[in-house]
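Entry: chain A
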Amino acid sequence: MNVSTILIILLIGAFATYFSGDKLSSKVALLFSLAALGCSILLLNNYNAGENISLITSWINQPKISFALNADGLAMAMVLLTAALTPIIIFSSFGNEYKNAKAFYGLILFMAFAMTGTFLASDGLLYYIFWELALVPIYFIALIWGNGDAEERRKAVVKFFIYTLAGSLFMLTAFIYLSQKANGSFLIEDLYKLNLSACEQFWIFLAFFLAYAIKIPLIPFHTWQANVYQKAPTVGTMLLSGIMLKMGLYSVIRWQLPLAPIAAKEYMYVFIALGIAGVIYGSIVALRQNDLKKLLAYSSLAHVGLIAAGSYTLTLDGLRGAVLQMIAHGFVVVGLFFAAEVIFRRFETREIAEMGGIRTQSPKFTSMFLILVLASVALPSTFNFVGEFTVLYSLSQINIWFAVLGGTTIILGAYYMLRMFQHVMLGETNSKTFADVSLNEGISFAVIIAVLLFFGFYPKPITDLITPSLETILQVINKN
Partner candidate 1 sequence: MDTNLALILVLTPLLGFLVNVFFGKSLGKTVSGAIGTIAVAISFVVSLLLFNQITSTGKGIQVTLFDWIQISNLKINLGFLLDQLSVLWLLFVTGIGSLIHLYSISYMHDDENMHKFFAYLNLFIFFMITLVIGSNLLVLFIGWEGVGLCSYLLIGFWHKNQNYNDAAKKAFIMNRIGDLGLLIGMFIIGSMFSTLDYATLQTAVAGASDLNSPLLSLAALCLFIGACGKSAQIPLYTWLPDAMAGPTPVSALIHAATMVTAGIFMVTRLNFVFDAAHDVQNVIAIIGGITSLVAATIGLVQTDIKKVLAYSTVSQLGLMFLALGFGAYEVAVFHVITHAFFKACLFLGSGSVIHGLHGEQDMRKMGGLRKAMPITFWTMLISSLAISGVPFFSGFFSKDEILMTAFHHNISLYVVGSIASIMTAFYMFRLMFLTFFKEFRGTEEQKHHLHESGSLITIPLIILAILATFGGLISLPGNSWLNEYLAPLFSKAAGEEHHLGTTEYTLMGVAVLGGILGILIAYIKYFKQDNVPESDENITGLSKVLYNKYYVDEAYDAVFVQPINSLSKFFRDYIETGLSALVFGLGKVTNEIAFQGKKLQSGSIGLYLFVFVLGMCAIISYIFLAQ
Partner candidate 2 sequence: MGNILNQIGIENYIFLSVVLFCIGIFGVLYRRNAIIVFMSIEIMLNAVNLLFVAFSTYHQDAQGQVFVFFSMAVAAAEVAVGLAILVSIFRNLGSISIDSLKNLKG
């Protein structure tokens, strides 16, 4: 049994869901996503038991492309994130009625499949294929089941697709170039072995950066984000912000830094600065957003800025913090978007101005939402704090001012999040009635919160899981 099992389950699940018809599809999708989760946990055990769960079979001879899935700790962590979030996301959508649901849920599973593949692939081209594949389903999810004015949506979604595709095509070119150097092989270990000149590395780094900066997104490549997050159905937004965005960050660690270490060291400061600029910019823009989902979008822009800055420090702390923060952010952002969805189900609006005074009507929801808000502003004893602290610490090791500027996130973040919370939840009782969370919604929230709090106090399992692989990556980075 190796990691390909997860992929197979998800792929079969996608088709099974599609053919199970509109009535059943959601249940089937949930079932398969849970199966995938169970399978990945099993695999995690095997991995910890030291079994070899990776897989390499040759696929195309010339150029040498192999179907290589390599699950080290880092990849497993991300796979687990995906496998854990997918059922939550699917389950969270149970409150809504989707037309042509079978296609909808099928696409979700397919996307999960593609993203898992991206995390696992250890062959440059296979990785690229999964990377592109993940783009297609979200395009349709956002396009067909999205909300808002159709024309606007069309524009936003197409922009998103073309923009991200543009980035990744340059990455493809870089990959081809690399494989030439590695006489025709796309295997990651062959690519790791390369010694490229500084100039080559610079261009490679740039090509990768374009792909990832757009996907993550870092400023100033983020213009697609807010619109798509707003226009996409909440499920799509969750997939985008919870998992897909992590693909970019993960790839930075897995591919960009080790493949162009000299360039990475050379221009470290530039990219850290870019990330931190993102933190400040995102937080400030988030202050004055009237649309709840847009606000959350900008907040996640700020957070990923910090994560990216952390991974560009090229220190173990930076990388580790980045990964922890990635996972934490994945959960919290999904929770927050779900909260937005819960409000939308009741009030049919995402305008913050039209909300307020919900707390008096729904204590449960309020407390859950509040916990999520606090987690996203990285209150100690939540998972996010562990990540954010580690990242900021690593930044302070590079230059104390990075830590100070990056640290403004804990002030600005608190500012806009609490401001949002105040205007959404507090104040005079709202005229519209707001039913408290249903059981389904409650479960989704509870799971997320449980994860956030547990790892907030005891992140050791994850740290132990990711540290060895991060160390090997660092060895590759520092090999010369």
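Going forward, a residue touches a chain if its C-beta (ideal position, glycine included) is under 8 Å from a C-beta of that chain, and two chains touch if they have at least 3 such contacts; residues count from 1.
Candidate selection criterion: all candidates are chains of the complex that A comes from, given by their letters.
The structure displayed is predicted, hence computed values, not measured ones.
Put simply, of 1 or 2, the chain that touches chain A in this complex is 1. Here chain A touches candidate 1 in the complex through residues 155, 159, 162-163, 220, 222-224, 226-227, 281, 284-289, 315-317, 320, 357, 359-360, 363, 367, 374, 379-381, 386, 389-390, 392-393, 396-397, 400, 403-404, 407-408, 410-411, 414-415, 418-419, 422, 426-429, 457-460, 463, 467, going by the rule given at the top.
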